[in-house]
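Removed: one protein chain of the complex. Kept in place: all other protein chains.
Going by the order they are written in, the chains are A, B and C; count residues from 1 in each one.
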Amino acid sequence: MAEALEATTGAAGVLLLTFVLAWTASASYAVATGRSGGDAVLHAPREMARLLRQRRRDTISADRLLWRLAGWSLLPVAVLLVALVPLEDAALLTGSLGVVWANTLDILVWAFVWLVGWGANSVVGLVGGYRFLALALAYELPLMFALVAPALAAGSLDLAVVAGAQGSLWYAAWMPVAFVAYLLGVLGFSVLGPLAAPAGRESAEGVLAELSGPDALVVRAARYALLGAGAAVAVPLFLGGASGPWLPGAVWVLLKALLLTAALAWVAGRLPALRVHRLVEPLWTVLLPLVVLQDLVVGIVVVAGR
Amino acid sequence: MTLETVLLVASALLAVGLYGALSQQVVVMVMMGLELMIAGVLLALGGFWWFLSPDPSGQVLLLVVLAAMTVEMATGFAVATLLHRRAGSDMTDMATELHE
Amino acid sequence: MSTVSTVSTVSTMGLVDVAFWACALVAVAMGVLVFVVDSMARATYALAASFVATGGALLLMQQSYLGVVVVLMMVMEMAVMAVYMVMFMGMNPALMPMSMVHSHRAAIGVAVVTFVALGSGAVLVPWPERRGSPSPDVTEALGTAIMESHMLVMMVVGPVMVATIVVGVLLSSSRTRYDRMGDDLDQPALDPPALERREERR
Partner (left out) sequence: MEMAPGGIPLAEGDDDRDGLEMDVLVHPLGPLLDHWPGGLELHTRLHGDVVAHVEVQRPASPTHVPAAVAAWDAVARVLSLVGDDVWAARARMVRDQHPGPELDGGGGRVRARLARLARHHVLPHSVTDVLGRLLDERIDASTHRLDDAALASLLEGHDLGDVRLLVAAHAPLLEPSAAGAGRG
């Protein structure tokens, strides 16, 4: 009975945290795109009120089942990602394979974003879907190899162990390439900032183009939630997890997650969206080899340190 | 969950995949049939491993099956693209005609 | 998710059974749906769901790493597969339902015979008792096996994968880097190759 209660409060906490992270990301993004502070904070609730009242608009011969299913599945992916993050020493979803699960969840985003584009049976949606997959192939491999680095250094795929293995020197400090590649991947699977081409304004918002009402709300919210969730997972991976002076560990995790979310969203909001073919080549030919090199360096350090 | 039930499910997957691989005309659908068959094989091997001899070597075999699956898919897609460019066709029947 | 795999198998046998049958049902039902639904997008994603359920069944047999990797790889692959479906299917079956099968009955016959043969084999063969027990950390044991006793396997798989990438690109691409950057590879790359500019260069 006590177990069930604990699980329920844990789940409620994860939901709340996802919500707060998404709101932080959206507000910070809005500030970066030139809104004033108060306006930016109120932007999310205002959009929520507007979209909830909006009438649902359908396209001709849309694959409604897959379209809706995919749109509404993005937010749960973000929630599950947040649930993987160990707050003190254990996460809501513990397990020895946290890193691999995080990777699997971000792969699920592939399927859902493509379906959001495809399902609407509209040209811009389809073009957005194509763009997303081309971009996803390019950002995913650096992201995967970036995930290898902290796991290799800690000798474990368990996020709690990875967080605990970082002493005073956080992995972000001595694995900068992996950290950057990871954050770029986060922007990729939240389709924001420089990697926003699949939902780019120049293609009438691509995969988002035909969404309306509550469907549009959940997908738009999910983009910010995914950014926040990705940043939260970076805390145990690269930012020392619960380590920090004075405050309790859980507070440090939350604080780091919120700060990283705000910073990442701000940078993303400041940068223009890059055209896909401008991104794909450097991601494959520059970033991927660099990240593999980073893994090699980490491997050598681990072997030498034994 | 016993070895028998796992194998039963695995053979069901294999049979469905076999039906698809034999009956479909479009190359990509044939490959989906093959994929289902490999999923059946994977499940059966997993069952054997867990219920007969759970030592690491069995897992290595599963990993190899998984790798074979990716090789099959990648090469299959490449051949399908090549066929399509050469003949403008994606049907297995037409590929045979090309051969004749 | 991964908590399931750490549940002790003795105390909650019932729960694992239920989970297994749920996975099995989803895996087979979605597998059948692949060849039933009209829409190619639905077919690919039914296959993805079937694979996720297969991965779930593997998780229940404590093969957490392989289970997760099956889910990861297959969802990725199906997302890409959907694009191939769009590229290759002559018309859009999502909007214009039609049947694209040949020797339908024979295929069903072969499938049923296979299922009966394999299924009866699975039930009737007197399987031996289990030898040994799984190591406490299956993932670590697998990693050690790959990197120590079975290193040769990985050393073969690696080059095969690289060869696959090269073969795949060579077979499927019609444009080469000479098309993009001129005969001496010294011109700015044309991406996307504007139609007329390409013709001019030829």
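Details
Just so it is clear, contacts are C-beta pairs under 8 Å (C-beta built on N, C-alpha and C of every residue); 3 or more make two chains touch, one makes a residue touch a chain.
Not measured: the values here are computed from a predicted model.
Contact with the chain that does not appear here is found for just one residue of A:A11, A:L137, A:V180 or A:A204, A:A204.
Interface note for the absent chain: among A:Y130, A:F189, A:Y224 or A:W252, the touching residue is A:Y130.
Seen across the whole complex, the unshown chain contacts subunit A at 32-34, 60-61, 121, 123-124, 126-127, 130-131, 193, 196-197, 200-204, 269-270, 272-275, 277-278.
Note that only the chains that are shown with their structure count from here on.
For this pair, subunit B with subunit C, the centres built from the Cα atoms lie 8 Å apart.
Subunit A and subunit B have CA centres that are 32 Å apart. Distance from the subunit A centre to the subunit C centre is 24 Å, each centre being the mean of its Cα atoms. Touching two or more other chains at once are residues 65, 69 of subunit C.
The touching residues of subunit C, counted against subunit B in their complex, run 16-17, 20, 24, 27-28, 31-32, 34-35, 40, 43-44, 47, 50-51, 54, 57-58, 60-63, 65-66, 69-70, 73, 77, 81, 84-85, 87-90, 100-104, 106-108, 110-112, 114-115, 118-119, 121-123, 127-128, 130-135, 138, 141-142, 144-146, 149-150, 153, 157, 160-161, 164-165, 167-172, 174. Subunit A meets subunit C in the complex at residues 61, 63, 65-66, 80, 93-98, 100-101, 103-104, 107-108, 110-111, 114-115, 118-119, 121, 126, 130, 133, 136-137, 140, 157, 277, 281.
Within the complex, the subunit B residues that touch subunit C are 1, 3-20, 22-29, 31-33, 35-36, 39, 42-43, 46-47, 49-57, 59-60, 62-64, 66-67, 69-71, 73-75, 77-82, 84-85, 90-91, 93.
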